[in-house]
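Below is one structure; the comments refer to it alone.
Here the complex is missing a single protein chain, while all its other protein chains stay put.
Moving on, here comes chain A:
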Amino acid sequence: MMRSVFPVLAVVAVLIAIWYAAAVWLNTPWALDKAKRAEVTLSTSDLIADTWAQDKPKLPAPHQVAIEIWNTTVEKKITSKRSLIYHSWITMSATVLGFALGTALGFALAVGIVYNRVMDMSVMPWVIASQTIPILAIAPMIIVVLNAVGISGLLPKALISMYLSFFPVVVGMVKGLRSPDAMQLDQMRTWNASGGQEFIKLRLPASMPYLFTSMKIAMAASLVGAIVGELPTGAVAGLGARLLAGSYYGQTVQIWSALLMAAALAAVLVGVIGAIQRVTLKRMGLA
């Protein structure tokens, strides 16, 4: 255990050190500007102290972000509009719903591609084309169009998440469902297995390792989709809204704390998939 913890802590320590140094570098001009207008000269230590304690720094220092996160999670009721937990929850709901829809869509398309020759020839180019369109360009359209037909709130964001997350699932599952070799398929034929039996007993279990790897990528993509989906909604709620509001008012500390929350949320969600993967594959004797 210690052997794996120490390298991780060492890397984190180095990153934080670089972060502090970068904060000094980026925030010094503003600190000097302030000092000049107040007609005081700063000692080096005063200068450094100032760069780590500005209200709207170019780059907030780690402890500033940590305090902001503490104040907006532990210190606030989770029902408060200022609570990051509340905003994370909003984003997570859209992420998980979009992920579920995307995985289902990806799975269905993969089955179609594997079993239907017409779909095999026609669907994949469209799937790939769909991912070449910048999500930032298409997200507002989806929000606006769905809003016009009376759908708002969670679902439009989830649909943007779905748009991003179905792709890795399609690609992974097509590969996974095709992973049984010719001999295994011949074997099924010698037992006169039906198409359904071949799918349930051979293709599906064989595709499980591929499915979980795809789902991890899909979950991360889904979170990006949910955050992007929150940007054009007028910054009502969610981590995306916090990012947008922060950038409107130059609240860099708020932006960074929302960013770190998003990263933590992604880590938790991908970690959950990883845990399910380990348990499932272990029970299947594959890990």
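In this text, a residue touches a chain if its C-beta (ideal position, glycine included) is under 8 Å from a C-beta of that chain, and two chains touch if they have at least 3 such contacts; residues count from 1.
Going forward, contacts and distances are computed from a predicted model.
Asker: Can you work out the missing subunit's protein name as recorded in UniProt? Choose among "Na+/H+ antiporter subunit E", "Putative solute:sodium symporter small subunit", "Taurine import ATP-binding protein TauB" or "Phenylalanine--tRNA ligase beta subunit".
Answerer: From the listed options "Na+/H+ antiporter subunit E", "Putative solute:sodium symporter small subunit", "Taurine import ATP-binding protein TauB" or "Phenylalanine--tRNA ligase beta subunit", the omitted chain resolves to "Taurine import ATP-binding protein TauB".
Asker: Which of these touches the unseen chain: A:V145, A:A264 or A:L286?
Answerer: For the chain that is not drawn, the touching residue is A:L286.
Asker: Of A:T28, A:T73 or A:Q187, which one is in contact with the hidden chain?
Answerer: Residue touching the chain left out of view: A:Q187.
Asker: Out of A:G153, A:P205 or A:G274, which residue would touch the omitted chain in the full complex?
Answerer: Only one of A:G153, A:P205 or A:G274 touches the chain omitted from view, namely A:P205.
Asker: In the full complex, which residues of chain A touch the absent chain?
Answerer: For chain A, the residues touching the absent chain are 183-184, 186-193, 197, 201-202, 205-206, 208, 284-286.
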